[in-house]
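Every protein chain of the complex appears in place save one, which is left out.
Take a look at chain A:
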Amino acid sequence: VDCQSESFRYPQLYSPGQQNLYFNKKVFVRCMMHSWYSSLILFFIPWAAMHDTVRDDGKDIADYQSFALLAQTCLLVVVSVQLCLDTYYWTAVNQFFMWGSLAAYFAVSFTMYSNGMFLIFTSAFPFVGVARNSLNQPNVWLTIFLASLLCLLPVVAFRFILIQLRPTINDKLRHKVQMEALPAPAPRRPPPRRISTRRSGYAFSHAQGYGNLVTSPPGWSPGQTFTLKLSQYSNWWCFLADECRCHCESVHMNIYRI
């Protein structure tokens, strides 16, 4: 079924994987800088916001347990939204797990910090009452909002500018397909018309692999190589899936005729 989709029309989608575009030393260092920046934000924003402040009824909020809960909640929100930014293909399963995990975090926190758990396992749940007493404060939620946006907005801006200045194959293709889809606004996007762009993120075609062994059927001498290296791998993928055989053989023949 994969072979019926766009990936055969645009074999260049495999090239970022082969060129190690998505995971190399530069990307790794960039990732580390991003985490370093996020960690500083996730500690120092709650620290500065909780410094010498109190609840709106004058009682304590700058205590150890409330501070821990605040930093933890900021972290969860940042991680979830970052995942949302990285998910390009939202099926019902994605939606369920994404919002579900945020909801589960709050559900588990409130359960762990509830009276019931404290009364059953006294020394194991010392944070009783923390969620109730700190998460009903507006300045706590404003701090969470500030820390999350401060971590995420630079990522969004950076990605947007990178798409405009140096678009990758994926970005160009996604943009093109979206432009094509716009003139005919169907009430629901028909499922078969999907791009397997997320597949091309799986940069597994960049190794030399066994392409040669699989794609040289009897009759072809080993010396014969192709001008388009990419087609070699498209065929390898194809030969592994039984159903594609008829489709792929025709494509196979076309490419070999170059």
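FYI, contacts are C-beta pairs under 8 Å (C-beta built on N, C-alpha and C of every residue); 3 or more make two chains touch, one makes a residue touch a chain; residues count from 1.
By our rule, contacts and distances are computed from a predicted model.
Asker: Looking at UniProt, which of "Aldehyde dehydrogenase", "Cell cycle control protein", "Myelin protein P0" or "TATA box-binding protein-associated factor RNA polymerase I subunit B" names the chain we cannot see?
Answerer: Record says "Cell cycle control protein".
Asker: For the full complex, which residue in A:S39, A:S101 or A:T122 touches the chain that was left out?
Answerer: Touching the chain that is not displayed is residue A:T122.
Asker: Per the definition of touch given earlier, which of A:F23, A:W36, A:Y89 or A:F106 contacts the omitted chain?
Answerer: Here the residue in touch with the unshown chain is A:Y89.
Asker: Out of A:S15, A:S38, A:S66 or A:S109, which is the one that touches the chain we can't see?
Answerer: A:S66
Asker: Which parts of chain A are in contact with the chain that was left out?
Answerer: 1, 10, 45, 47-68, 88-94, 115, 118-119, 122-123, 126, 128-129, 132-133, 137-139, 142-143, 146, 149-150, 153, 156-157, 159-161, 163-165, 167, 171-176, 178-179, 188-189, 191-192, 194-195, 242
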